[in-house]
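Here it is, the structure, as structure tokens.
A single protein chain has been removed from this complex, and every other one stays in its place.
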Amino acid sequence: MRKVPDNRAWWLVLPVLLLVAFSALVPLMTVVNYSVQDIFGPGNAYYVGTEWFRDVLRDERLQASLLRQFGFSAAVLAIEIPLGIGIALMMPKGGIRASLCLILLAIPLLIPWNVVGTIWQIFARGDIGLFGWGLNQLGFNYNYTGDPVDAWLTVLLMDVWHWTPLVALLCYSGLRAIPEAFYQAAEIDRASRWAVFRYIQLPRLKNVLVIAVLLRFMDSFMIYTEPFVLTGGGPGSSTTFLSQTLTTMAVGQFDLGRAAAFSLVYFLIVLLVSWLFFTAITHMDKER
Amino acid sequence: MAIRERSRSKGLGITVFIILLLTPIYWLLNMSFKTNREILSGLTLWPQNFTFDNYVVIFTDSSWYSGYINSMTYVLMNMTITLTVALPAAYAFSRYRFLGDKHLFFWLLSNRMAPPAVFLLPFFQLYSSIGLFDTHIAVALAHCLFNVPLAVWILEGFMSGVPREYDEMAYIDGYSFPRFFVKIFMPMIRSGIGVTAFFIFMFSWVELLLARTLTSVDAQPIAAIMTRTIGASGIDWGVLSAAGVLTILPGVLVVWFVRNHVARGFALGRV
Partner (left out) sequence: MAEIALTAMAHSYEKEPAGPEDYAIRQLDHVWEKGGAYALLGPSGCGKSTMLNIISGLLAPSEGQVLFDGKPVNHLSPRERNIAQVFQFPVVYDSMTVFDNLAFPLRNSGLPKAKIRERVNEIAEVLELEPLLHRKARNLTADEKQKVSMGRGLVREDVSAILFDEPLTVIDPQLKWKLRRKLKQIHEQFDITMIYVTHDQLEASTFADRIAVMYEGRIVQFGTPTELFENPNHTFVGFFIGSPGMNLIDVTRCPGGVQFGNTRFPLSEGVMKRLAETGSDNLRLGIRPEFIELTEPNPDSCPAIVEDVEDLGTYQILTAQLEGQGLKVRLSEDIQVERKQVVHLHFPARWLKLYVDEFLVEASP
């Protein structure tokens, strides 16, 4: 789109600017402020410089939680992106069946996150849940409240259940935007199913895949409510991810300085990794 | 021939996936129509003693149903605020180049990347200090943190699809900017606005962490009230399931209205 230079446009973005400044900038300043002070109570704080930051970066509990978080996000992306593409490829191209598929796929996305946790809390239980009961009937010794590996896998499965539809819907809209002529040309050119995917569909899915990868990375990296309801972070700390560690620290232990420093590190990691993904994907395209 | 076989296996694949997707939800529905005694006495695939009791509990107890009203209230407030500020801003981003436009846009989007947990404590203090703690508007404003950037992003995508010539035509015909925007421009991107409203609804409705932190009694969302089912006698599974089912319904209702645009919406109007 041809854009006209006009600085009066600032008036149009001013409300957004003020609103977001109020709800993001002010709190962020508070966090920055806390991160460099030791606070014992109102009016009783000392400037401590970068001490909290050094403290946070050395904290083994946090490092473990960060590692778990990266492992989880990597697993989420590795499963949900290919699966989502696959689902999108299988969806009907139009008509009432496509609408029905869209609506049914969208349902998990519209469930409050704690209810997602509740659903799986019930569904995966060995006594009253179909999933847990079924696994036990099949001879697996499955117990997500007792076994760390089971718990971790259940949280992962829950996330796949919850968010793969988002990836599928994104890819579906990308696929629908490919003109029929490309498929006809490929058919004429005797392209195999794989060649159609590799050379026609995948290149044209690139834009939506960037969005899908970024959204899934960011949201899986910030996951809190679902595992909190499902496992409470346990057993042990096997499903305690970054947000929960942070919330416990800030609200539970009221360890403000450390929590603030941790918050900033956390935020920077999300920004940094998102930026890395973004440039990697767009750069890759320029190279070839 | 080969094509037909392939489309049949595709149909089978998608059907299996959707069945798997719906099974946990079915299980919740199944539980919501059971008595607690039946739930705890063993696994049954469908309710043996079909009962509405769990729903009756929710609809007759004001501390339960007020949770739904609270959630709805702040979601609608958030929707109104977000659309009001995001529409002109998205228009500015889609039509004009101005000092710092790109930086501003990326700064806005970076807020979508902020973990809500980071803002938990400062939000709590901020809203407490200005006396908004435990009000609907506090949650509505807090949710603007991630909804406004998203709305600007989606709307900008849809608006960029409308050629500039329409704007210029309207000015030539003597329309003032506000009149043009409301009478001509907004109707043209109404599917985009619908989809945006859907996303705002969705993200505000499903969020719990901020909503729970910023409320205690008066504005408590349904999601937070659900934790109450854990009583002295253990968890009341039936009522918990019924409450869960009732949180799914508004979403299904909303997605039905935008079903034809939802695919494009999920790509943020950028396909």
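As written, the chains take the letters A and B, and residue 1 is the first residue of each chain.
The rule is simple: a contact is a pair of C-beta atoms (placed from the backbone, for glycine too) under 8 Å apart; a residue touches a chain by one contact, two chains touch by 3 or more.
Computed from a prediction, not measured in an experiment: that's the story for all the values here.
Asker: In the full complex, which of A:Trp10, A:Phe70 or A:Tyr199 touches the chain missing from this view?
Answerer: A:Tyr199
Asker: Which one, A:Asp6, A:Asp127 or A:Glu187, makes contact with the chain that was left out?
Answerer: Of all options in A:Asp6, A:Asp127 or A:Glu187, contact with the hidden chain holds for A:Glu187.
Asker: Suppose we count only contacts with the excluded chain; which residues of chain A make the list?
Answerer: 179, 181-182, 184-185, 187-192, 195, 199-200, 203, 288
Basically, only the chains that are shown with their structure count from here on.
Asker: With touch defined as at the start, can you tell me which chain B residues reach chain A in the complex?
Answerer: Counting only chain B, the residues touching chain A are 6, 10-11, 13-14, 17-18, 21-25, 27-28, 31, 39-40, 43, 45, 81, 84-86, 88-89, 91-99, 101, 104, 108, 110-123, 125-126, 141-142, 144-145, 148-149, 152, 160, 164, 202, 205-209, 213, 222-224, 226-227, 237, 240-241, 244, 247-248, 250-252, 254-256, 259-260, 262-268, 270-271.
Asker: Going by the contact rule set out above, which residues of chain A touch chain B in the complex?
Answerer: Interface residues on chain A, with respect to chain B: 1-10, 12-13, 15-17, 19-20, 22-24, 26-28, 30-31, 86-87, 89-92, 99, 101-115, 118-120, 122-123, 127-131, 133, 161, 165-166, 169-170, 172-174, 176-177, 193, 207-208, 211, 218, 221-222, 224-225, 242-244, 246-247, 250-251, 256, 259-260, 263-264, 266-267, 270-271, 274.
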